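Just one protein chain is left out here, and the rest sit where they should.
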Amino acid sequence: MSSNKTHHGPVCLSGRGVTKVYGFGSRKTVAVDHVDFDFYEGEIVSIVGESGSGKTTLAKMLLGLTSVTEGQIYYQGKPRDIRTRKKKKEYWTNVQAIFQDPFSSFNVFSKIDTVLLDCINMRGGRHLPRDKKIELMTEACSFVNLKFEELTNKYPFELSGGQMQRLMIARIFLLKPKVLLADEPTSMIDACSRATILDMLMNLRKETGMTIIFITHDIGLAYYVSDSVYIMEQGKIVEYGSADEVILNPKTYNTKRLISDVPKIYEVWDLSTV
Amino acid sequence: MKNIFYQIFHSQKFVAGFSILMIILLILFIYPLIFPGDPLQMIGLSSFSKPGIYVSVYDAIDSEPSTMKLPDADVKRLMKKLSNEDRLAMKEWLVATGTPEDVIDILDTDGLLKLWKDSYDPSLKPEGMTLAKRNYYKRLNASLEKAFDYSRIIIATKDEETGELNEEKTVSSNDYININDVANVVYLPLGTDNFGADVAKKLVSAAKTSIMIGLIAGSIATFIGLTFGLLAGYVGGIVDDFIMFITNLFTVIPGFILLILISYGIDQDKRGAAVVALVIGVTSWTWTARSVRSQVLSLRNRDHVNLSKLSGHGLARIILTDILPYIASYVVMALILQISTAILAEAQLSMLGLGPKTTERPTLGLMMNWAMLYSAHTHGYWWAYFPVLLFIALISFSLNLMNTGLDQVFNPTLRD
Partner (left out) sequence: MGKTILEVKDLTTKYITRFREDVYAVDHVSLSLEEGKSLGIAGESGCGKSTLALSLMGYYFPPLHYVSGEIIIDGKNISKMDPDTIRKNILGKEIAYIPQAAMNALNPTQRIISFIEDVIHAHYPEMSRKEIYESARKRFEELNLSPAVLEKYPVELSGGMKQRTVIAISTILSPKVLIADEPSSALDVTSQKMVIRMLKNLMEKGYIKSMIFITHELPLLYNVTDDIMVMYAGQIVEKSTAKDMIFDPIHPYSKGLMGSIIVPEAGARNTKLTAIPGTPPNLKKPPAGCRFAERCKYAFNECKANAVGLKDFDEGRSYRCLIDSARLREVYKNEQQ
C-alpha cells in the first residue's frame, strides 16, 4: 500500500533525549527514557511496543498533553514552544490525534454538530456563514462515508464504534493538521471495519500530505501501513528503521521476540519460544 | 436524557422515597390552609394537653341538651373512671382480703365491680397495708359509689348577700348536646406542648423550616464542595495541594464540634434559621469536595477531555462541558445526602440549645429541645416529641431512599 521511500522530506517532528518521569523518590518510574527520534514530513511512522512500553506516554508528550520531564521536542526544526494557551492552540491546529477507544473519545453530552463545528472554528472558520459551515461539515462526513443529514442533532453514543472512529477522521479532515498521532485507532473496533479506517487514513494522507504517527502494539499493522518503524521497550527505543528492514530483518532480541509472538499464516508459528 | 428519567422513575427505591417526600411536602402545604393561625400562639394556659378534641365546658352547659338513653352509658362512664392502675390496685386489695387470684379478671369491668362491692370493707386492715394506701382505697370507693349514684348534677348561682344557692340548671346523666351547638371547640390532633401551643401546627411549620435549612445548607455545602473538588481535581498542582490542605484541615477537626464552636460563637439573637443553615453548610462540604476531586481525577485523563483540549477549549469550558455533566448525577446524589445530613445536623444542634433562636419560628430540632427541657419524655407526653422524631426520620429516610435509588440507576453494577 505505502511506498518504500528512500529519500526523506524535511524533518517535521523530532526529539532529543525526551524523558518522562512519574512520581519521585522511591516511587519514581521512568516511563520514557531518553528517546531520540526524527519523523519526516509526509511519512507514516509506527511506534510499536507492548503495553507499558511507554508509547502512549510518548504520544501524549508529542501532543503536548503531558509535560516533558527532560529533553526537547522540536517541531519543524525549532524547539517546540507551547507555554501559553495561544501557542498551544496554534500547535494543536498542526498536530492532532485519533484516540484508541472511540466510545470514550467523544463527550457523550455534546452533539455531533458541536464536535465538527469546533474543528471549523479552530481552523479560523468562526465567522463563516452558516451555509458554508454546513457545506464543510457535509463534505467531511461524506469523505468518511457518513451522511451529515443523518448525524445532525445526534449524540456520538448513538453511532457504532466504527462510525465513531470515522467521525474522528472527519474531524481530522476538517482540521487538516500537519501531523496526526493515531493512538491504536483500530484496536477497539472490529477487524472488518479496520480496513475501512485504514483506507480513509491513507486517502487523507494522500490528500493533505500529512505525517501520520501510528502508535500500536500490532506489529502486523505497523508493517502493513508504515514507511518506518520504531520499536519501544521499557521506555527506550530499541530499534528503528524502514518497515522492511525492521520487520523482515530484526536485529535486536526485543524486536525478534515481538515478531515471533504474533501468529503467522505463511510461516510456521513457533510456539516453543516463549 | 429521557431515558435516564425513565430509568429513575422505574427504580422502586427512588419512587418510594420520592412518594414519601412528596406526601410529607403535601401535608406541609395543605395543613396550614385547613387550620390557619400562628403556630407559636400559646392557646393553652396549661402545658402538655393530651391530643384530642377540646370542647368548652361553659358553652356545653349553656347549650340545649337532648335526652338520650343509651344502654351502655353507665358502663362506659365507669370504664372511663377506672384506670388500669386502679384496676390493679383493686385486684391487690381483693387478693389481700382472700379472693382467689384466678377468679379476678381486671379487664372484665362488671365482674370486678361486683367482687369489689361484695368484699370491700373500709374497716378491714389487711396486713402490711399503710394508712395512705387504705385512704387511697377509701377515695377510690367513694368515687366508684358516686359513679353508681345516678342522681343529677345541679348547677347553682350563689347570692352574694344572703349566701343562698339558687338552682340555675340541672344536668342529668342522660343529657347529651350536639358538638356543633357548642360555640368553642378546639381540635388538637397532637395536643399542646409545654408552651401550650398546638403541636400539630407547630410541627408543620417546623418541618417546613427544617427542610428549608436542609436545602440551604445542602446547597451551600454542595456548591463549595463541588467548586473546590473541580478545581483541585482538574487544575491539580499547587491549587490541588492548597485545597486539599484546607479540606484535610476541616476533615481532621470533627465536623460536629466545629459546628458547635461556630454556633456557640454567634450570639443567640443573631442566630436565625438562615444563619444556622449557613453554618451547617460551611462546615459540611469536605467529603463532597474529596469525592468530586477523585471523580474529576479519573475523568481528566479520559480521551474526551484530551480531545476537548486538542480542540482548543479553555479551562472553564472543559470543566463545564466535559467534566461537570459526567459527574452531575453524582453531584445530585451528594446534594440529596447533604440535605438529609443538614436536617439531622440542625436537629442535633438545636438539641444542644445551639439552634436558631427560640422566639421566631420553630424547627424540628427546637421542638425536640423543648420537649426534652420540659421532661416530656419522662412524663410520657409522647405527643410532644414522638411526631417530631417520626418526621425527622421520615424525611431523612425518604431522602436516603431516593439517593440509593439514584445510585442504582447511575451505577449499573449495583443493580440487582
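Observations, loosely collected:
Residue numbering begins at 1 within each chain, and the chains themselves are lettered A and B in the order written.
Following the convention adopted for this analysis, a residue touches a chain if its C-beta (ideal position, glycine included) is under 8 Å from a C-beta of that chain, and two chains touch if they have at least 3 such contacts.
Everything numeric in this text was worked out from a predicted model, so none of it was measured.
Although it is not drawn, the missing chain touches A when the whole complex is taken into account. Residue A:Leu221 is the one among A:Leu13, A:Ile112 or A:Leu221 that touches the chain missing from this view.
Listed residues A:Ser51, A:Thr84 or A:Asn153: the one in touch with the omitted chain is A:Ser51.
Across A:Ser14, A:Gln165, A:Thr196 or A:Thr211, the residue that sits in touch with the chain not pictured is A:Thr196.
Looking at chain A, the residues touching the absent chain are 1, 50-51, 160, 190-196, 198-199, 217-224, 243-244, 247-248, 257-259, 261-267, 269, 271-272, 274.
Note that in this section only the chains that are shown with their structure count from here on.
Look at where the CA atoms of chain A average out and do the same for chain B: the two points lie 64 Å apart. Residue ranges on chain B touching chain A, taken from their complex, read 302-304, 306-314, 321-322, 325-326. Across the interface of their complex, chain B is touched by residues 63, 65, 85, 88-89, 92-93, 96-97, 99-101, 104-110, 115, 118-119, 121-122 of chain A.
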